[in-house]
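Below you'll find the structure, written out as structure tokens, and then a few comments.
The full complex has more chains than appear here; those shown keep their coordinates.
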């Protein structure tokens, strides 16, 4: 999430700016926590399929690590492209 | 409280509420786009932790196409007063 999405706050009194910033912070915290939960859910679902033991075996653990790593890189790349589109940067095909 | 000519407390609440909904919308859009493109582009066996070249270019095109779908549907909804 990008604070610039709030547009022009200059006209607001100091108190309202603080309140707006606090709101953005709260939404970012909520979003980070949800993203954490959805990342866990996805990597668990994709990597863990046997329930003969109650601990992750080596293969499952490394699958989860790669999955999470990959998702984070994916998410970062999507974020860059998304920001470009939001700013109206045009690129050839 | 609102002795000066500024907005009333009620109007301020409305304004903050709208800004909040707008941000929630953008976060929601970003998250759905991220998951949709992960599903379309990423190989689910997770053999490597790195994105390969094919995945990278798929992601770029996927984000671009998702964005176009957003605009296309937005135009369609814009023509409908009931939305």
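Each chain gets a letter, A and B, in the order it is written, and its residues are counted from 1.
Everything that follows uses one rule, which is that contacts are C-beta pairs under 8 Å (C-beta built on N, C-alpha and C of every residue); 3 or more make two chains touch, one makes a residue touch a chain.
Just so it is clear, the structure is predicted and the values come from calculations on it, not from any experiment.
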{"item": "Subunit stoichiometry in the structure file as a whole", "value": "A x3, B x3"}
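Just so it is clear, only the chains that are shown with their structure count from here on.
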{"item": "Interchain centroid distance [CA atoms averaged], chain A/chain B, Å", "value": "12"}
{"item": "Touching residues (chain side chain A, partner chain B) in the complex", "value": "1, 5-6, 13, 16, 19-20, 23-24, 27, 31, 34-35, 38, 42, 46-47, 63, 65-67, 69-71, 73-75, 77-79, 81-82, 85"}
{"item": "Residues of chain B touching chain A in the complex", "value": "6, 12, 16, 19-20, 22-24, 26-27, 30-31, 33-35, 37-38, 41-42, 44, 46-51, 55-56, 59-60, 63-64, 67"}
